[in-house]
Structure formats: C-alpha cells, structure tokens
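One structure, as structure tokens, below. Some questions next.
Every protein chain but one is kept in place in this view of the complex.
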Amino acid sequence: MIAADASVALLIVALGAWVVVARATFAAVTGFLAYGLLLTLVWVRLHGVDVALTEAAIGGGLTGALLIGAAARLRNTEAAARAERPGRLVRAVAALAALAVTAALAVCVLTLPVPAPSLAREVAANLAATEVGNPITGVLLAFRSMDTLLEAIVLLFALIGVWSVAPDGVWGGRPGPQHRLDPDGILAYIARVLPPIGIIVGMYVFWVGADHPGGKFQGATIIAAMWLLTVMAGLTDMPPISRRWLRIGLVAGPLAFIAIGLYGAVAAGAFLAYPAGFAKPLIVVIELALMPSLALVLALMLAGAPQRSDLR
Amino acid sequence: MRTALDLFTIVAVTGGAFFFLAGTAGLLRFPDTFTRLHALTKADNLGLGLVILGLLPRVDSLVTAGKLVVVWLLVLLSGAVASQLIARAQRRRETHP
Amino acid sequence: MNDATIFGLCAAVLVGLGVYGLIVNPQPLRKILAFNVVGSGVFLLLGAIARRGAGAGFGGDPVPQALLITGIVVAFSATALAVALLLRLHDATGSVTLSSDAPPPPAPAADVDAA
Partner (left out) sequence: MTEFFGAAAVFVLAMVALGLVRILRGPTDADRVMAAQLLGTGGIAALLLVGEATAEPAIADVALTLALLAAFAAIAFVKAAAPTPDADPAAEDRA
C-alpha cells in the first residue's frame, strides 16, 4: 500500500501547487475542491476516520461552496490584480523562504523521536470512565472539553465578525440574495429530495459519534448544508439575523455547555468535571444542545453578512 | 464459494475501473462541454456502481451494504442534477454572452 | 518509509507551497486559498504525528486527532470571516487590492479605507 500512499501524496502536492500557481482564480478554487477530497482519502489512510468525516463535510461541502461563490463574485477584479503580480526578485525570495520552511519541516519529520510520544495509552486507560466508546469523542467532550467549549465560542465570534461587516442600513436583515423559486425546476427537485435523506444521515452521524466515528460537528455540517440547499433553491429564505429565536438558538448550545461545566464545579470539584456515573448522560446532553447551535452557526457563516433589510 | 465471490469482486471492480478510464478519456478527448458532460455522467456512475457491486459480497453487515447502495444512488442523483444544472448554465452563457 | 513519513514530508511541501502563494499572489482570495493550503499542511503534519502515536488498539493517537477536528472547523470559520471581509471590501470600493499605491478605485470609498 506504500504505492497508494505515495501516489496520493504526489497528487496532493501537484494539486497544492496548482492551487497556488494557477492563473485563473476560478481554476485555483476548483483545484482546491479536488484537494479537499484527496485530503479525506489521506485521513482514511492515516487511520483518522473521524477526521476524514469532518474533512468530507467541511472541506468537501461548505468551504467549496463558500470559495466558489466568492470567486464568482470577485471575477471582475481579476484583470486588475494581475498587474500587481510581484517582480522576479520578490518571487525568488518567496521561493527561498518557502524552501527554507519546507526543509525545516522535513528535517523535523525525519528526526521525530522514536518511540513516538503518544497519549493513546492514557486515553485507552481512562475511556471507560467516560462511558463513551469513541476515543475522539472522549477527548473532545471529557479530557479536553475546554477546547471544545472554546471552539464553539470561537465559531460564535467568527459569526459576529461576519455579521459586523454588514452596512448599517441592512443590519439585522437577511443574509445573501433572495433566490427565486422555480417550483418545477430541477434545483427545487433536488432541494426537496436530498434534505430528508441528509437530515437522517446527519442525525445518524451525530448519534453514532458516541461509540463510532462521527459526532456533532460532522452531523451539524451536513444538516447546515441541507438547509442551505433549500435556501439556494428558493424553497426557504434565510431568516433576518435579528430574529430572537435565531439568537437564542445560536447561544443555547454554548450556554448549556457552560452550565454543565459550572454544575461540574459544584458537584465534582472542577469546571467541566463530570460526577462519577454521570459522564455519559452529561456528554449526551452537551452534544444534543450543541448540535443545533453548530448547525445554525455554520449555515449562517456560509450565508455571509446581511444583505437585505426586509424584516418581514 | 469464497473463490467464486472473489472472482466476482475482481471482475466487477476491474469493470468499474475500466469505466473510470472511459470517463476520463471522454473528459479529455471530447470536443465541447456538453459531450464531455455526457461522457462523465455515464461512465463515472457506471464505474462507481460496478466498484460498489464488487464490494458488496465482501461486506459483513447488511447495514453497511445498504449504505453503499445509498452512496451509489446519491451519486447518481447528484450527478444527474449537477450535470443538468451545469449544462444549462453553460448554454445560457453561450447563447447570451 | 512508512505512511506517517510519506504524509509528513507531503505536509512539509504543502506548507512551503502555501507560504510561497501567500507571498506571491496579489489577490486576497488567492491569499486565503494559500493560507488554507498552509493550514492543511499543518493539519497533515499533526495527522502524521498522530499516526506515529498509534497504540493501545487505536490506529492513531486520539488526542491530536481530536485537535484536528477542532482545527478544521475553526479554519473554516476563519475562512468564512476572511471571505466576508473581502466581499465587503469589494462592495464598498469596487476593487479588492491590498496595494497601498494602487490607482484610486472607481467607486467612492467613503466608508472603507482601502489602504
């Protein structure tokens, strides 16, 4: 299988080079889509199926749609930007810098300590205490749950950042353009057929996350993508960002997470500690609370800043 | 029995690989966007279908087998929709430049 | 030469490629793309390190793998924020140049300082 690994690695490097040097931005973006797909394959080869699932959902779906949309909207700026291409000297220096970084990292890779330091043994020894079967979920929601809490909050801050670039006149309005519905069109067709399947798959991926690869991020991403599909087909519209249910939905997950953390401080002596015997139910509650908030935040981030002020 | 199933797997997967070859050849050699779309959507879906067919006898749980069939159906669906949409967008571009 | 080493070296090359693109490409969207290439290179490096830490019945060290999931989601949010800023710059000024001595943009740049 070394041959398979080496060919995937070469293909990825070729695509990475293409993303960087392609003349047309759109070509670079499409190259990046393919690149994300190959990364999914690499995560499988590196025995990180959870990571592969995340990459498939985020890299394959959301990032691709985000960048394609941006590239299409910025198409008319491309000619002007070509004139700004730096001269030979800058390019040579940049190439030298890139080579130096690559060489340094390659030396690090080749001189990594043997035997490799690993926390796998500690995770395996303590996983039983969390009562979840998937070690990744154990790490994300028990051993390093502070990281996950902060991540959820970082996502909220990023969304506030996206919203805050809206012009004053449309603040609180609906993100993105209004898509016209063609009730018999093929887009409306797929937007009716795919979301029910997608929601089942999303819930399934979320639910098996306790014991098998999967989890709330992957499930939330799939559900967010399904929602955006119905929006793009014109079947539904993005809500105005000033809606109260929307704001509550966004903060409910992180707030529940913090509340359980505080409960741990009272009941088990440390913030985010779980009392013995309650680890699994508390983890399930956190995941259940976090998932709708994550789906909302991811979909709204992709939809972008508010553009229409109609508050109906 | 095992050997017969293995043989079936090898034949189906090899056939699938052949259709990927055909799809790529069409994508590279056909003269315009529409014919290329044609090559792509026919050959690839058949290629993936045969690969999945070949893998089915080796799957030990019914759930996983069902998932694989659903994967194929979803790819068929999204391939059909995406090629329709791309072809229409392309025709619009060519008729109203 | 095992899988961790192959993809570790692949990651080193990707980071280098991304750094080059980040410096050389004048368009902000291309810089975002290059930054994502750097990011995925770093993730891949961490993935290779996780693979080396396989043990106790796991195919890879679960701690760095969990960090990777967090990282991929955060990288998406950073990209979405960068794209939102860029589109707003484009709406406000009609151009997306980062150059300080570029010709003045056609649209009035009343509410955004293009420099």
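For reference, chains read A, B and C in written order, and residue numbers begin at 1 within each chain.
Keep this in mind: a residue touches a chain if its C-beta (ideal position, glycine included) is under 8 Å from a C-beta of that chain, and two chains touch if they have at least 3 such contacts.
Keep in mind that this is a model prediction, so the values were computed, not measured.
Peer 1: Just list which of the chains on display the missing one touches.
Peer 2: A, B
Peer 1: Decide which residue listed in A:L194, A:M238, A:I260 or A:L282 touches the omitted chain of the complex.
Peer 2: That would be A:L194, which touches the missing chain.
Peer 1: Using the definition of touch stated at the top, determine which of A:R73, A:R91 or A:R144 touches the missing chain.
Peer 2: Here the residue in touch with the unshown chain is A:R73.
Peer 1: Which positions on subunit A touch the chain that was left off?
Peer 2: Residues in contact with the chain left out: 1, 3-4, 7-8, 11, 14-15, 18, 22, 24, 26-27, 30-31, 33-34, 37-38, 40-41, 44-45, 47, 49, 52-53, 56-57, 60-61, 64-65, 68-69, 71-73, 177-182, 184-188, 190, 194, 197-198, 201, 204-205, 208, 212-214, 218, 222, 225, 228-229, 232, 234.
Peer 1: Residues on subunit B that touch the omitted chain in the whole complex?
Peer 2: 6, 9-10, 13-14, 16-17, 20-21, 23-24, 27-28, 33, 36-37, 40, 44-45, 47-48, 51-52, 55, 58, 61, 64, 67-68, 70-72, 74-75, 77-79, 81-93, 96
Simple rule for what comes next: only the chains that are shown with their structure count from here on.
Peer 1: Where the centres are mean C-alpha positions, what is the separation of subunit A from subunit B, in Å?
Peer 2: 27
Peer 1: Cα centroid separation between subunit B and subunit C, in whole Å?
Peer 2: 32
Peer 1: State, to the nearest whole Å, the distance from the C-alpha centre of subunit A to the C-alpha centre of subunit C.
Peer 2: Inter-chain centre distance comes to 13 Å.
Peer 1: If I count partner chains per residue in subunit A, which residues reach a count of at least 2?
Peer 2: Not one residue of subunit A touches more than one other chain, so the list is empty.
Peer 1: At which residue positions does subunit C touch at least two other chains?
Peer 2: Residues of subunit C never touch two or more of the other chains.
Peer 1: Flag every residue of subunit B that touches subunit A in the complex, lowest number first.
Peer 2: Interface residues on subunit B, with respect to subunit A: 70, 74, 77-78, 81, 84-85.
Peer 1: Can you tell me which positions in subunit A touch subunit B when the two form their complex?
Peer 2: So the residues of subunit A touching subunit B come out as 186-187, 189-190, 193-194, 197.
Peer 1: Tell me, which parts of subunit A touch subunit C in their complex?
Peer 2: For this pair, the touching residues of subunit A are 1-2, 5-6, 9, 12-13, 16-17, 19-21, 25, 28-29, 32, 35, 39, 42-43, 45-48, 50-51, 54-55, 58-59, 62-63, 66-67, 70-71, 73-74, 77-78, 80-81, 84-86, 90-91, 93-95, 97-99, 101-103, 105-106, 108-110, 112, 116-121, 123-125, 135-136, 138-140, 143-144, 147-148, 151, 154-155, 158-159, 161-162, 165-167, 215, 217, 298, 301-302, 304-305.
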